[in-house]
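Below you'll find the structure I mean.
Just one protein chain is left out here, and the rest sit where they should.
== chain A ==
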Amino acid sequence: MLRVEHLSKSFGGVRATKDVSIDFPAGSLTAIIGPNGAGKTTFFNLISGHVRPDEGRVLFDGADIVGLSSLEVVRRGMARAFQVAALFPSLTVREALTAAVVSHRRGSARVLSRFPVPEAVRRADAIMEMLGLGPKAEILSANLSHGDQKLLDIGLALAMEPKVLLLDEPTAGMGPEERWRMIGKVHDLWRATGMTVLFIEHDMDIVFRIAQAIHVLKYGAVLARGTPDEIRRNQDVIDAYLGTDHRLSETVGEA
């Protein structure tokens, strides 16, 4: 479904992504983990067309999408949610989702009909139902709780009916209990829709519990990859996460 080959990107002297090659099979649930500054978000920016890679290919559904604008990438069926929920503060939950559905159905330029269009509202309501946002339908996005804002952000991505969904830290800024609820919803969503889901996550417990495959990034390169069990036993990963990474930092020249 999605495959990246030899992806590299530098910002000035910083090599944010170094020769990353990963295959994400259709319908998989994959976690991207790594310490802060490992280049996880950059990796998402590269695949979603937001930032153009210096080298490498991104194969989506068999076609190379490098060089396409983020708009074209979305229209081909890859949607993303953001680390800091990116919402429309002055729209209610229902309005925002409906407007997103309208956009997905190429209805954004319609001036003769009235908003909200009933068919789009039905789809928006279904998304709210799926995420448990139904009771919050009439609340302004700006007034939602942090957790609900993150859910709405995912909901907006779902309105694109994506084949591949990129979730950048769906549990960022949440307490332990809320994290589990959130990731539970992501898991349910994945099972219900059969989408290919990639997510970035810091909490190792969560990752080990739900991900099928894990790719560990460090300093922009793939440090390790495998199933949760393999990653759990991987000495490099343990070092990177437990802070005894003097071996690595010597070679990279960074603390």
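Here is the rule we use: contacts are C-beta pairs under 8 Å (C-beta built on N, C-alpha and C of every residue); 3 or more make two chains touch, one makes a residue touch a chain; residues count from 1.
Keep in mind that, in the parts below, contacts and distances are computed from a predicted model.
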| item | value |
| --- | --- |
| Listed names "His-Xaa-Ser system protein HxsD", "Multicomponent Na+:H+ antiporter subunit A", "3-hydroxyacyl-ACP dehydratase" or "Branched-chain amino acid ABC transporter permease", matching UniProt entry of the absent chain | "Branched-chain amino acid ABC transporter permease" |
| Residue, one of A:59, A:126, A:139 or A:221, that touches the chain absent here | A:139 |
| Of A:87, A:198 or A:231, the residue in touch with the unshown chain | A:87 |
| Hidden-chain contact residue, picked from the options A:74, A:151 or A:216 | A:74 |
| Residue numbers in chain A that touch the chain omitted from display | 48, 50, 70-71, 74-75, 79-80, 82, 86-92, 95-96, 98-100, 102-104, 107-118, 120, 138-140, 143, 156, 159-160 |
